[in-house]
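I'd like to ask you about the structure that follows.
Removed: one protein chain of the complex. Kept in place: all other protein chains.
Entry: chain A
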Amino acid sequence: MKLKISHEVKKTILRYGISIILTLLFGSILIAIQGESPLEAVGHIFEGAFGNRINIGNTIRWIISSLMVGGAAIVAFKSGVSNLGIEGQLYMGALSAAIIGYSIELPHGLHVMACLLAASILGMLYALIPALLRVYFKINELITTLILNFIAKYLTEYITMWIIMGGQQSANGSASITTPQILNTARLSTIIKGTTANTGIFIALGILFFIAFIYKYTLEGYEFTQIGQNMSFARMGGVNINKSFIMVFLMSGLISGMGGGIEVTGSYYRFMPNFSNNLGWDGIMITRVANNNPLAVIIVSIIWGALKQGALHMERMTTLNRLVVIIIQMLFVLFVSIDYDNLFSRWKEKIRLKKTNSKGGSSIC
């Protein structure tokens, strides 16, 4: 028993170990050819992320974002739903939170809740579209969600500019397209003064633990996992695939939407087009790195948040661009996605075959 389990653990260690080494190697080369010292750069990142109270606060702010999109992605991908539409659901959620935030007056706690509720519902409804298209018209969600992202992005921009601002952008000379600031009552409380680290962190952590609970302790979670790993098997066992698909899509959309809501009520205090800066895609990468383990998403999100905040500092302190950090992150995602165990055993097999061939000379290949 021990032996088998340690094989799985060994595989995991192998995977992450090799990925980290390769990433460090390529990352160092990337930094070195730009004439900077890799060690120094890492130092700046670390300092930028955790160097002082303010930096830690800002890191937490980015951890919240990573947790929400990571949570939205893991629910989908662990259950075999390729929801590439997190970005779009995020936009829908963010705009609806902003509208509720500035347009109505409510007591503090209630107002925040109303914003987040609206964000969640809009995110969910927006995810319902690809879900229904998939279930009733068999249209692959990879395509629909991708397209719906663009629609969400431009639709929210349109609503902001032509309905909320009344198309007056040029008239009053304001340079940016944005909704009015949300009222103070609609803002999540900050937990570290001078930063936008907010109570959203508790919501985000709560959601991740809730996801972990669903997958470990509920029948639905069990079924979602089975669908994600082998849909024919689940179908044979009587799992209602369509119902599960819709549920998963709704959950993923809800978390994305709420994530957008937290961005607005916790950090930006308004909605502006392009606010997400491809945040939705981070979620997919975080899940990929976390290997569909909800608790690992928390750890990866901390790293993601720290890198995002730290990279800004590194950019200020060196000649490096923070895009370097993003490239290094992508490299890590790529390396982690490689099935090393399989690769090695295939190499071994090839070498073995070659040996027998050269020895025997009897084979015809």
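Brief remarks on what is shown
We adopt the following convention: contacts are C-beta pairs under 8 Å (C-beta built on N, C-alpha and C of every residue); 3 or more make two chains touch, one makes a residue touch a chain; residues count from 1.
Heads up, the rule we're going with is that contacts and distances are computed from a predicted model.
Missing from the rendering is one chain, named in UniProt as "ABC transporter ATP-binding protein" (options: "Electron transfer flavoprotein subunit alpha/FixB family protein", "Thiolase domain-containing protein", "ABC transporter ATP-binding protein" or "3-isopropylmalate dehydratase large subunit"). Checked against the full complex, the one of A:Asn140, A:Ser176, A:Asn240 or A:Ser345 touching the unshown chain is A:Asn240.
Contact with the chain that does not appear here is found for just one residue of A:Asn230, A:Asn277, A:Asn321 or A:Ser345, A:Asn230. On the side of chain A, the interface with the absent chain consists of residues 1, 3-5, 8, 216-223, 225-226, 229-230, 232-240, 360, 362-365, using the contact rule stated above.
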